[in-house]
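FYI, not all chains are in this one, though none of them got moved.
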Amino acid sequence: MEQKKYDLLTLGELLLRLSPPGNDRISTCNVFEKNLGGAELNVAAGVSLLGLHTGMISRIPANSMGEYAKRQILSYGISDRYLAWDSTPEARLGLYYYEYGAAPRKPQVVYDRKNTSMTRMQLSDFGPDLYDSTRCFHTSGITLALNENCRRVGMEMIKAFKEHGALISFDVNFRGNLWTGKEARECIEQILPYVDIFFCSESTAQLTFEKKGDVKSIMKSFTEEYPVSVVASTRRTVHSPKTHSFTSIIYDAKTDTYYQEEPYNNIEVVDRIGSGDAYVAGALYGLLCRKGSCSKAVKFGNAYSAAKNTIPGDLSSMNLQDIRDIIEDHENTGYQSEMKR
Amino acid sequence: MEQKKYDLLTLGELLLRLSPPGNDRISTCNVFEKNLGGAELNVAAGVSLLGLHTGMISRIPANSMGEYAKRQILSYGISDRYLAWDSTPEARLGLYYYEYGAAPRKPQVVYDRKNTSMTRMQLSDFGPDLYDSTRCFHTSGITLALNENCRRVGMEMIKAFKEHGALISFDVNFRGNLWTGKEARECIEQILPYVDIFFCSESTAQLTFEKKGDVKSIMKSFTEEYPVSVVASTRRTVHSPKTHSFTSIIYDAKTDTYYQEEPYNNIEVVDRIGSGDAYVAGALYGLLCRKGSCSKAVKFGNAYSAAKNTIPGDLSSMNLQDIRDIIEDHENTGYQSEMKR
Amino acid sequence: MEQKKYDLLTLGELLLRLSPPGNDRISTCNVFEKNLGGAELNVAAGVSLLGLHTGMISRIPANSMGEYAKRQILSYGISDRYLAWDSTPEARLGLYYYEYGAAPRKPQVVYDRKNTSMTRMQLSDFGPDLYDSTRCFHTSGITLALNENCRRVGMEMIKAFKEHGALISFDVNFRGNLWTGKEARECIEQILPYVDIFFCSESTAQLTFEKKGDVKSIMKSFTEEYPVSVVASTRRTVHSPKTHSFTSIIYDAKTDTYYQEEPYNNIEVVDRIGSGDAYVAGALYGLLCRKGSCSKAVKFGNAYSAAKNTIPGDLSSMNLQDIRDIIEDHENTGYQSEMKR
């Protein structure tokens, strides 16, 4: 399996994010900060920054905004080989507006992501070498929820990658504005037979999958009902829009073991968008890197997510050395230098 | 009374506010952020954003800065019908410089608001239809303190509006750099016989009106000495320039009832200027809206003030739905979504 | 006719414009400058800034971006009474990206304006008082080209306003990316029987209406074939993206007279978007103001358009005094002060 061209390919939509600077508001700001985002992009970017080979499967408009998206992807070291270009007059890049919060004002998202180039993606947009080129394939519930077409294409891709021997990673990432819990559950239950690594938060498990019990038993239950190997579940505590704490549990079915560590407390949140995806990135790195393990996955997942909260934009910019420093500081109970010099 | 053209007219000065970005200082910054402010403007803007019809009575220079002020006022949906334009060579818009604080450095204001167009306002600047056009008239001690002329014109306006059946709302808003406590008390005591809704903080009541006793008894005393119907008193706790808590009490003389609720604690302060005026706006909305009540006044007042602290500039931008969300979250003791999607 | 509430109502889509600062590019810039635009908004804004009463008929999303659009409209003194709010999940504000040019690089527009809230507008979105409230109604070919629905609603509105005695103003504003020349011609020929004031450039007349002959005879021919009273035709000479010249001819059918004046030469172009609409605004002001005339129309039209090119954003900010100064300087052949002090 080591001989594949990519360690990870992710399938997902690329979105323009427009945000007012500082604590200004969408309705009154004068400029928008411009970022590229998208759950599966965030995952690919993180894994790439940590040193593995990744690529992005997506569909973007053949105009200057598509150029923008491509340039951003390349800058993270992600391959653009599987970007399909939409040259039709309907071509568009989805976008969303994001407003930072400050207690008691919550952060706010306004979506404008319907009828995008991505929603008209076809299997035939991508070359025949696609399925054989990666060790691991990742997507999330967001992609499946975009529309009927994406759901169909996404599910076919999952099956095709599985057939070609790729590990299948899936993050539920439930979004109530894209589909209902019932729709999500029915769709994901069709996918779970193919999934190896499953990301699902406790509350999603309870609300969407109608699971009962504590988080550990819920996690285990997925591995009992489906041939899932690894289940990861995060817990974020929101003290205020500017202060969070974060931790996670990873369950390894093969050894029937739960992995966890001390939470990252009192994170000084600069930009919380993408921190869930950063967790997935860190965890996948922990599993896919040389001598990967669930123990590494929980450490890298937690650290990568905690650190992402301190970085403006959807995407992390932490490389391997950065994140090793974060982990070392987190585990260090003695003297802490105040600064990296 | 419902047939009047405006729900609220406010009388006050419009000020240019110039502030260094972020935590930069007045003496060293390179650009100034440009905002319009003024206590009574802040009140009119809030009530307008919440959905009532408002107008602003003021006097501004007939130059590009007056144009700026007019455009800002219109953008909040406030009527510019009663803006008088000053075409004399002395015409000027008052201004102040505002520097944000960070413990142990306090926020700082430098005023440059003498000899402004407003200070030469005359009753004859406004048409004869003025007094008949509104359900409620509001001004504050700042307007009366500007100079002798403003005091005289302001007091005549209060009387004329009262005669034409408008509710009179008055906020003491004591500023030691504009007049002495003694001057303020003597002036306001002449006004109180006309006031229906009276805003006065506990410390102002004690220091300026030399009232003794707890805040509730002081509030009640105003309604006993004068024909005031409603007294509102706010309490702000300043943990640091970046963290405040806020609450208020409203006393309804007719029913001899005090209204209060849980404070908004640990507000993440982005810009505290105008949050007192936002309280007045929320409270007046609570009283003047359909099915208005003191109970609504305290809820909307507290929420509007707390939320204002999170918004850059003197003026709020929270509309009715925004503030209902804040109130709902404040009253909700169960699960809280982290974000508005 | 003077007793109507508005002097001008315009029907058209509101668009968010996102542009890179300075000469940066869409694909590489880091922030976008945020402006509101739209051909018919630009017209209403200009006429409002010049002092007449205007309103905008449009449909916008019931979210923060709609709030933004509303605030901008209000800031120009345009009434928001006929803004319909779209609360459906499909609600969106159309947008476009605009990149400034520098020879030999041309300015560039990327549109993302399909499936917007506007395209689902219905006659029933607006109250029954609509048609009786204005002296003049204006729209352009862009509105009719948006989709089949807008074409139908737009045409019905034109007829209804005509029936209620409003002057009908129409600007062809041909955009090859919205419809073909043939579609445009067939549609506009159905409208011309209702049009009083017709804006059509020479090249559009030739290419779209397949007219032959010089511009003057073409202009006259419209008034011979249809009951059009006034035809206005502009001429822009593009020396480079940063230097244009501009002038126009207006034909008055009643007196069979052509009005023109010296061109504005060597305009230092800061932002050329909206300068055609500014021409319409100036011309309509010239016709609709007290003692309006075609002679005023050509002066105000040319001056308003020339001046708009020097102002960033789609919308002008020139008021009546500003534009009178421009006209006076343009007509003045003697000493010119260098600066307005």
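Letters A, B and C mark the chains as written, and numbering starts fresh at 1 in each.
Convention: a contact is a pair of C-beta atoms (placed from the backbone, for glycine too) under 8 Å apart; a residue touches a chain by one contact, two chains touch by 3 or more.
Here the structure is a predicted model, which is why all the values come from computation and not from measurement.
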What is the copy count for the full homomeric complex in this file, when 3 chains appear in place? 6
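Simple rule for what comes next: only the chains that are shown with their structure count from here on.
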Magnitude of the superposing rotation for chain A and chain B (Cα, nearest 5°): 120
Report the inter-chain centroid distance for chain B and chain C in whole angstrom, where each centroid is the mean of the CA atoms. 39
With chain centres taken as the means of their Cα atoms, state the distance from chain A to chain C in Å. 45
Set of chain A residues in contact with two or more other chains: 25, 27-28, 108, 177
Going by the contact rule set out above, which residues of chain B touch chain C in the complex? 67, 71-72, 74-77, 80, 319
Can you tell me which positions in chain A touch chain B when the two form their complex? 22-25, 27-28, 101-109, 111, 175-177, 236, 238, 240-242, 272
Enumerate the contact residues on chain A facing chain C in the complex. 18, 21, 25-34, 63-65, 67-68, 71, 89-90, 92-93, 95, 97, 99, 108, 110, 112, 114-115, 177
